[in-house]
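These notes are about the structure you will find just below.
Partial view: only certain chains, each at its native spot in the assembly.
Here the chain labels run A, B and C in written order, and each chain numbers its own residues starting at 1.
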Amino acid sequence: MLEARVKKILRDFPLDLAITVNPGEILVLMGENGAGKSMTLNMISGIIPPDSGLIRLNGTIFYDPHGGIHIPVEDRRIGYVFQNPAVFPHMTVRENIAFGLRARHTPTSTIAGRVDRWLDTMNLSDLAGVKAGMLSGGQQQRVALARALAPGPVLLMLDEPFNALDARSMQDVKGFLRQYVADEGIPCILVMHRVRDAKDVGDRACILDQGVKVWEGRPGDLPGMYLTQERGHPARQLETRISSLTGIPSSITD
Amino acid sequence: MNATGMRPERLRHTIAIAGAAALLLLVTLYLALPVVTLFFRTTPDLFLSSLGDPDVLSALWLSLFTSTVTISVVVLLGTPFAFFHSRSRYPGKVLVDTLIDLPLVLPPAVAGLGLLLLYGRTGLIGRYLDLFGITIAFTTLAVIMAQVFVASPFYIRQAKALFEQMDPAYEQTARTLGASPLRIFLGITIPLTANGLVSGAVMTFARALGEFGATIMFAGNLPGVTQTMPLAVYGGLEGNFNIGITIAILLVILSFAIMMAFRFFARREVSRA
Amino acid sequence: SVGCTSGAPEQPVPPPTVAATTPAIPAVTSPPIITAAVPTPVIVATTPAPAPATEMASGLVVAYTAASLKGASGKLGPAFEKAYPGTHVIFDLDGTQILKHQVESGAYADIFISASNTYTSALTNEGYFLNDTVKPLTSNYIIVITPAANPGGISSLADLGAAGKLLAMGTKDVPVGINTRIVINNLANSTYTAGWRDQLFRNVKTYETTEPGIVTKVSLGVVDAGFVYESSFRAAPKGTLAAINVPKGDNALQTYSIGVMRISTNKPAARAFAEFLLSTNGQKILTDFGFRPVS
């Protein structure tokens, strides 16, 4: 189980968010551009330190400023795909996927087999030997997904994972993710913008606005007005408006 | 939005290309002509007799040996240094940044004097080494130390600039994948900046190969032990300077072959990796 | 050094009586207890030097030598090695002042050849030499050189003081420059005028730190004339330079001296080398290179 409460003063507003994701659960994080979704994932992953808060995964504290704890990114065993795939351009697709396995000292004998499986899963087998910098956008996105999943992370965070995927790949990845997260029993956070996608893969959804959670519930209940709200309303106002529409209490505490 | 509307653009384009070509020519000629001129001052005879001179040959080998050691030391220590330096924050970082630039502004002879005052027998460190019977000054080691001192800031500066310009997303991704700093350094940072690093290494190698002032001051000018090619060139300028020029040309040709081979090899390694 | 860490400093050895022409009379009587650190020049001298087993002149001689002897050194070394089979001389050539500083910083040398009395006496006073071995070696005179084509039309010393000539000379701190100034002052006093001297200095386009710097500029014709030692004129390729002599009475004698270093671990060979240079054979070679015997 992931329990995270993170606070950080951003340029335009303070981010203050508490989220909990259960093992095997997919939490969909939605919200306007600039609401703080990517920043949240960066803080949970450890890439950017929060100003304060507490991050705990399966009982292990990742971050606790009072206890002086800040587990470095590389020791958190997360699978994190950034909004921009950032494949290692100088490595082949195979090397990209094997990178995390090697880094985590997976026995060499098993690496080839596992990489093959991921190549197959992400439909990249034909491109195994190609330098990842020489791929199309969607192909790179699939490499990034396979690379993050291959080492068997204990927490999965994907920032807009369906971007750039073709229709078929998207279907595949959606189905695969549901299955994978359930099988592995790991908490998973997906950032996305489309209600349709949230309904397809999410167990729970949560809407961020200017750094605070303004709605949380089942993806099927995602308020239609989310799509048509007026811009620029202060978060609290919006929260009130949403809660009055959806009947969900306006303050969701950790 | 028609063909005629594009004419001024096309004209500007043509002018730009002509200007660029002129600039390329100008800079290249300025840098190449003086070197080419040197070739007119040597003769095949001089060349062969230089090649047959045992002092010149030993200087040649000594230069190659010391410069190779120097560039190895500089790359092996300077690359991780630049990496740590540009990736970490620590108290006194600005001071370190300042201190490592110091050798750059020192006239080489004074740099050699500083080394001598430090490591010479009566030097601040040298006097203690002397108690253990260790002498550094006036040995081949001193040649290498002088070269490292004078040339390494060039490499370190270039490496730092490249590391700082690099997109941080690659290293961050590698961290999420559990890679240790060492693995990130070797597997991500170095390959992604390899071309620039090779370029910096070539520059540093050249600086080490041409090093004169600090070497002659700190290491002396002893054939076979500390007399590198630039020192032999200096000797050769005495009397008939065509001899010095010939030795210098030998140095240029040789170092060129090495730099080319090095670059070629490094490029291949990089693209293979 | 590791091998020589105990014992009292060597006492001055009484000068051995040797005929200048007799090679290699054994001279070392005391054990090689030395205060310096470098027995032989190797990468890092951490191993003791092999103590000289025989008293014959053999083995390596390291000669710290003033740079202006570069040309002569190419002949002197082989000639000595031929006369004393089993020996080998290597010359470390640089400006005397640098050599002196290096020796003071622990550089190992068997022989020191200085181009200036000042440095010789300084090193002697500091106890670096075997005092009995310090001798005047040779001397050098200032000469005026012009390019063979003589673009400045300089045919006499008087022309040096004519407006519009381009001249090169040594800086006021290097030996050749010091002597050049003495010569000019002498000439101004004896033959020419203070006006000649002032114009001459106005004509100077560059104060060089090395003699080759002067020779190069003269032989390439970028200056019309320069002041150098005779030895430099002789070392230049035939036909590139012309010379104008300075009358002996106005000239400044530059005296070179030679001495065996106290730290030498190969004193027999070092002494033999010094004596070879002072012998008629050695002096002949020096004369060939434009040096003059010490009167």
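We adopt the following convention: a contact is a pair of C-beta atoms (placed from the backbone, for glycine too) under 8 Å apart; a residue touches a chain by one contact, two chains touch by 3 or more.
Keep in mind that this is a model prediction, so the values were computed, not measured.
How does the whole complex break down by chain label?
The structure file's complex resolves to the formula A x2, B x2, C x1.
What we mean here is this: only the chains that are shown with their structure count from here on.
Tell me which chain's centre, taken as the mean of its C-alpha atoms, is farthest from subunit C.
Taking each chain's C-alpha mean as its centre, the farthest from subunit C is A.
Just the number, please: Cα centre separation of subunit A and subunit C in whole Å.
One centre to the other, that is 79 Å.
For subunit A and subunit B, let me know how many angstrom lie between their CA-based centres, rounded off.
46
In subunit A, which residues are in touch with two or more of the other chains?
If we look for residues of subunit A contacting two or more partner chains, we find none.
Find every residue in subunit B that makes contact with two or more other chains and list them.
Touching at least two other chains: none.
Would you tell me which residues of subunit A are touching subunit B in their complex?
Answer in residue numbers: 45-47, 72-80, 82, 84, 86, 88-91, 99-100, 102-104, 144, 147-148, 151.
Tell me, which parts of subunit B touch subunit A in their complex?
Residues in contact with subunit A: 167, 169-170, 172-180, 183, 187-188, 191-192, 270, 273.
Which positions of subunit C touch subunit B when the two form their complex?
Contact set of subunit C toward subunit B: 1-3, 5, 36-38, 41-46, 62, 67-68, 70-71, 90-94, 98, 101-102, 104-108, 211-212, 215-216, 219, 232, 235-237.
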